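A single protein chain has been removed from this complex, and every other one stays in its place.
Letters are used for the chains, namely A, B and C, taken in the order the chains are written, and counting of residues starts over at 1 for each.
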């Protein structure tokens, strides 16, 4: 690890932010992007300088939830890249570089992009950073779980559905094996059913978001 | 590619099956597993010898939908591995090897597992094979799109949601660039809204599955 | 464990598709992680070569030790299938990457490791005749 200079840059930048949350779930479609966007936006409204970083490079969607087109996002270069400002929210997504073009990345490349982004984006003054991630248990998650361990707190998202719970259980085992003590659980599209699951697994239950019709 | 012997085995086995469908979507949670399981099970009920292969190694879920525990699945070795039989459905998932243990695989490893499985599982007599895949646009999808091109027909699953449509558009562009002409679209949790999208993108619209309350 | 036939078949298809009809020497490595039955594998291979009308002058099948490497802490270790449970051994026999479901890095506990050697069947060398 430590032979990659960017890793040292990433660690320094993450250490400067008091609270970094990584929104994880090995299952897709459970609401990671909605949860990370809402939590960060809400936090920014409460006058906490907050950041949102989209690390789901193949399916970046936080900009859509926030209501921006890729061309509308821009960054300022200042000893790194300064995030885009949406009110009090600092925001970064590589969609502003890749636009709506398809981006196919192999595992190793995904790690490269993660390290590059984490080492150049300058979250000056941000007190809380939320990071959205892709589904799966592959290179992105490995990098986050093992190499950024201790620097980021996992927020695991699950729906009350059996398939989602099983997927989360496996993820929790991996996090525990990696020595992560504090794991936060957000229940999405539910009504509190996962509270007992959270208790039995020793997760910090943050609450639930009901299914919202649109 | 051709320097990997397993690739040659995989091609031979896939060629022996008249129709191989790969259920794809770069977005998670849109219903790939439900769709591949239902399509294959339904086909088997109509007396077509049908197979279902679960290639979502980190989140295998077709066995749960089919109602089996990992321990209940078994294979017979006969010039390869003979799939598990569920009525007239031939079924294979590596969950029977990995049980409910978490399986973390890097991109290169995912390709290895895909090739190993495709080269040893013996779908003798199967006329239609449905393959479930993980979300994303990474090694699994690259292997399927570029290396198995011409041997598998893509079935793309999407919900009518904006995030899902955008994700599917990107996937369709990649498939088109790869020279794939026939792409089937299944609309899930919708009510026919995607018919016009399918037409405009030149996709073969297979129909929709409504949102089913449970 | 007669899925060895399928493993041998891939090798023979590889030779056939690459236009090797007469092979002077063929060297195949069997990663010990997969506990391949060498006799059955070798028998299957020879049967298949005969069926296809391919000739191999010198056939060598060698074992290759298994080595794992941790990406988190850099530790390297080896594993022998004998030390494992029968059920686990069988899983790995069919799909070597199943090892990820049963092992962690013995030094740091990370699941972010790779099989760097001795994964499964591979062609080490093939010389046309």
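The criterion applied here is as follows: contacts are C-beta pairs under 8 Å (C-beta built on N, C-alpha and C of every residue); 3 or more make two chains touch, one makes a residue touch a chain.
No experiment lies behind these values; they were computed from the predicted model shown.
The shown chains contacted by the absent chain are A, B, with contact judged over the whole complex. Of the listed residues A:98, A:127 or A:169, the one in contact with the hidden chain in the full complex is A:98. Checked against the full complex, the candidates A:106, A:153, A:173 or A:195 give a single residue touching the omitted chain, namely A:106. The chain not shown here is touched by just one of A:8, A:88 or A:176, and that residue is A:8. Screening A:53, A:117 or A:142 for touch with the missing chain picks out A:117.
What chain A contributes to its contact with the hidden chain is residues 2-12, 75, 77-81, 94, 97-99, 101-106, 108-109, 112-113, 116-117, 119-120, 122. Think of the hidden chain as still there; on chain B it touches residues 1, 142, 145-147, 174, 177-179.
In the analysis below, only the chains that are shown with their structure count from here on.
By number of C-beta pairs in contact, the leading pair of chains is A-B.
The centroid of the Cα atoms in chain A and the matching centroid in chain B are 28 Å apart. Looking at chain B, residues 101-106, 108 sit in touch with two or more other chains. Among all residues of chain C, those that touch two or more other chains are 111-112.
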